[in-house]
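Left out: one protein chain. Kept in place: all the others.
Take a look at chain A:
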Amino acid sequence: MDLLCPPGGGMKQNYLSIDDIMMSSEKIPSTFLVSVKTLGYLDPSTNKKDIEVGSKLDLPLWLALSLAHPRKKFVTVELTKPYKATYREILKADAGVVNLYKLCPYYYALGQQQLSLNHAEGILVARSLILAFSDRFRRIMDLSGNAIGGDNSSLIQQFDEVERRLFALGQKSLQSFQRWEVGESRTLRTSELVSRHRKRKREAVD
């Protein structure tokens, strides 16, 4: 799939990317520096008509990015939890055992996006992301290039979306290599889309 265009990059590069849209809907804790008239109903914790100065609200990333823009400064944003010092320490200790998907399905991309929000800890987050990825990458490559037939679902569950994509890609090339080895690559096969479609139909009948 579109591995070359991983989530991130925002509106300009990935306007139509489903992954990027999903990623940019993650919630960012924000504090309003200005009052917002008539939109008080966005804050479920109060019944007031307006959003007041200083009220805290979890805004989706797409809105936070726009409102926290240095030229506007309508809100200040906080780093989301999985990127704070505690979690960075855990990743530093051994990134391989962390369930990244649980922290955030788009862990690397969301971290990257938050860098542009000028946190004081920005550089630390960036470093931790790179370290975590390089630490985990070796195991993912190893697994995707060698694991055949076994049940890896418990391991895959811990991968974030980009890692899952990498893993699937490695598995696919491993499989086609094996098919080539036994001389099967010349055989014509039912297209994947069609066979998936049939499977679904069969499920519906059962």
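Brief remarks follow.
Here is the rule we go by: a residue touches a chain if its C-beta (ideal position, glycine included) is under 8 Å from a C-beta of that chain, and two chains touch if they have at least 3 such contacts; residues count from 1.
The definition used in the following text is that contacts and distances are computed from a predicted model.
Protein name for the hidden chain, per its UniProt entry and selected from "DNA replication complex GINS protein PSF1", "Vacuolar protein sorting-associated protein 33B", "Actin-related protein 5" or "RNA polymerase Rpb7-like N-terminal domain-containing protein": "DNA replication complex GINS protein PSF1". Considering the whole complex, the residue from A:21, A:90 or A:174 that touches the absent chain is A:21.
Take chain A: the residues that touch the chain left off the picture are 11, 15-19, 21-22, 25, 34-39, 42, 59-60, 62-63, 66-67, 72, 74, 184-198, 200-201.
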